[in-house]
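Here it is, the structure, as structure tokens.
Missing here: one protein chain of the complex. Every other protein chain is in place.
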Amino acid sequence: MAYVRPVSKTSWYLARRSYTVHMLQELTSIFVGMFALILLWGISAVAGGPDTYQAFLDSLRSPVMVVILWVSTVVMFYHAVAWFSVTPKAMPIQRGEEFVPAGIIAGAHYAAWFVVSLLVLLLAGVF
Amino acid sequence: MSEIQIELEILRYDPEKDREPHFETYAVTCQDDWMVLDAINYVKDHLDTTLSYRWSCHMAVCGSCGMMIDGEPKLACKAPVSNYANQKARIEPLANFPIERDLVVVMDDFMDKLKRVKPFVIRKEEKPIEEGEYRQSPAELKKYKQFTLCINCLCCYAACPQYALIPEFIGPAALTMAHRYNQDSRDQGLAERHDEVAAPVGAWDCSFAGECSEVCPKHVDPAAALQQLKIATTVQWYKGLIGMGGK
Partner (left out) sequence: MAKINKAFFWSLFAAGGTLTAFVFPVLVLIVLLSAHGNPPEIMGFEQMQRLLSNWLVKIAALGTVALALWHAAHRLRTALHGLGLRADGAVAAIGYGVALLGTVLTAYYLLQI
């Protein structure tokens, strides 16, 4: 009888560092979802009129929200970096017999990211 | 040429005698340029002739000697003993496969999945002989060449967390083969492979952990193939929705 080795369904990701990192990466989506809901909350507050919106802005200043937003900021940057670094694998661009180097594809994404972010900050009146 | 001492802690399992695997330790004096495979051969030749394992070319092209060395899936012929000098190295059969005997695993699941993805050039219509051969430019070859390098060693399956959790998952090497043929300019079989690849246990069970590419001894990069396959499969699915699915 062939022997089947048991695999833990709940703690396999602790067995190797790379598995743990991968699992943490997947869990960053919690913060993506959470921030999307915060945006939804903000939109609903705008729809609710100036008082509702002010209450929303005030809620943002609570200690819990500040912590969540700080963590979310770090996580969002991590998500962007992780996403751009693997994008070249999913979309190889072939020119003749050579492939465009991954660094260039990722670099183009970073450049676009930088430009978009700058534009949004300008539009938002941060500068 | 100097000597290196290592201790191999090798998993043993005799299906006719043992209920469970157990470990046996063998002390081996190696030459410093030996691979772990050489040390294992030494054990078999001089210390314990009952040890069973697969090996053949001893040059990382046949894919036979895949095994777990200190928890890492590797080709034993490509793992220098100098990395384990004066240490114990734990040798186990490839993870995520049933153990046949000692270091030999049952590969039937993979063989079956490989067949399901139809890893050969599929033509809607064969060219008649008089029209000559199917020509392919260097650029067309380059498009899929990297994915042809797979030697079916199954190290990627041993590393893949999804295959460990979902045994039905078709897995890195087989899916990479599907992608390799989809990308081959001579092939017209993408629609035929679509059903297998688009099933949940096909491309979608891949969570892009990337472990497969980390351990691949031939640098095939199955993780990249699988992401490209997901995109191609999605495009094919949307095409199917609007009635354009017969590539």
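The letters A and B name the chains in turn, as written, and every chain counts its residues from 1.
One rule holds for everything that comes next: a contact is a pair of C-beta atoms (placed from the backbone, for glycine too) under 8 Å apart; a residue touches a chain by one contact, two chains touch by 3 or more.
Predicted, not measured: the structure shown is a model, and the values here were computed from it.
**Q** For chain B, which positions touch the chain that isn't shown here?
**A** 161, 165, 195, 198-200, 204, 207, 230-231, 233-234, 237-238
**Q** Counting contacts across the full complex, list the positions on chain A that touch the omitted chain.
**A** Within chain A, the residues that touch the unshown chain are 9-10, 12-13, 23, 26-27, 29-30, 32-33, 35-40, 42-44, 46-47, 50, 53-54, 57, 60-61, 65-66, 69-70, 72-73, 76-77, 79-80, 83-84, 87, 109, 112-113, 116-117, 120-121, 123-126.
One rule holds for everything that comes next: only the chains that are shown with their structure count from here on.
**Q** Could you list, by residue number, the parts of chain A that touch chain B in their complex?
**A** 1-5, 7, 9, 12-13, 15-16, 18-19, 22, 26, 86, 89-92, 94, 96-99
**Q** Name, in rising order, each residue of chain B that touches chain A in their complex.
**A** It is residues 13, 15, 18, 20-21, 71, 95-96, 98-100, 106, 138-139, 142-143, 161, 164-165, 207-211, 214, 221, 223-224, 227-228, 230-231 of chain B that touch chain A.
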